[in-house]
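Note that one protein chain is taken out, while the other chains of the complex remain in position.
The block that comes next holds chain A.
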Amino acid sequence: MVKFYENYFSYDFAWPAVTLAYFLRYPNPYSSHVLASDTLSRHLDPTTGKLTTVRLLLKRGKLPAAVARFLPKIKESYILESSEVDIRNQTMVTETRNLDWEGVISVVENQVYTPSYSSHNNSSDGEKTDVKLTVKISSRVGSNAREKVADAASSGGLWASWTTGSIQKSIEVIGMKRMREGL
């Protein structure tokens, strides 16, 4: 089964600053659960000017203490993050996906960053950046998993946490939920 979720928002910063902030976003005081980020590959295409990056993020799983005690191996999990910056067209496309639990449920978040264009004269105001966010949830497990995801959705917390694009948090919620069910 596959589910999609879509959202739009914008930052009050110019596009170049936002793309730089994307690469610098860890560590920050609001994401203390992200323990490490490593660059696996980085490539500049000299003909198109596009910069492609693949990074691996290691985060601490926020499992309830009672559960984590029995499953010490699943205290940490990995997120794969790919990005492509197109300097000529002023576009950055990013993708994050979970690596753990991937066979059970896969959550893929895509973001497209572009400079905001004013609706009046179709020119960039230069100070804002639009973001289009798409989340795709798929599972091979079938209807069983679908019901469980629906449970999570009806609780509100899971979906609410997606609105600002914090995919890591969402994945944690799912991971935590699956963990509870596994016991």
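Everything that follows uses one rule, which is that contacts are C-beta pairs under 8 Å (C-beta built on N, C-alpha and C of every residue); 3 or more make two chains touch, one makes a residue touch a chain; residues count from 1.
The working rule: contacts and distances are computed from a predicted model.
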Quiz prompt | Omitted chain (choose from "Trafficking protein particle complex subunit", "Putative mitochondrial distribution and morphology protein", "DNA-directed RNA polymerases I and III subunit RPAC1" or "Eukaryotic translation initiation factor 3 subunit K") - UniProt protein name | solution = "Putative mitochondrial distribution and morphology protein"
Quiz item: Touching the missing chain, which residues of chain A?
Solution: 16, 19-20, 23-24, 26-27, 34-40, 42-44, 46, 49, 51-52, 56, 58, 78, 80, 82-85, 87-88, 93-95, 97, 99, 102-103, 106, 108, 110, 112, 138
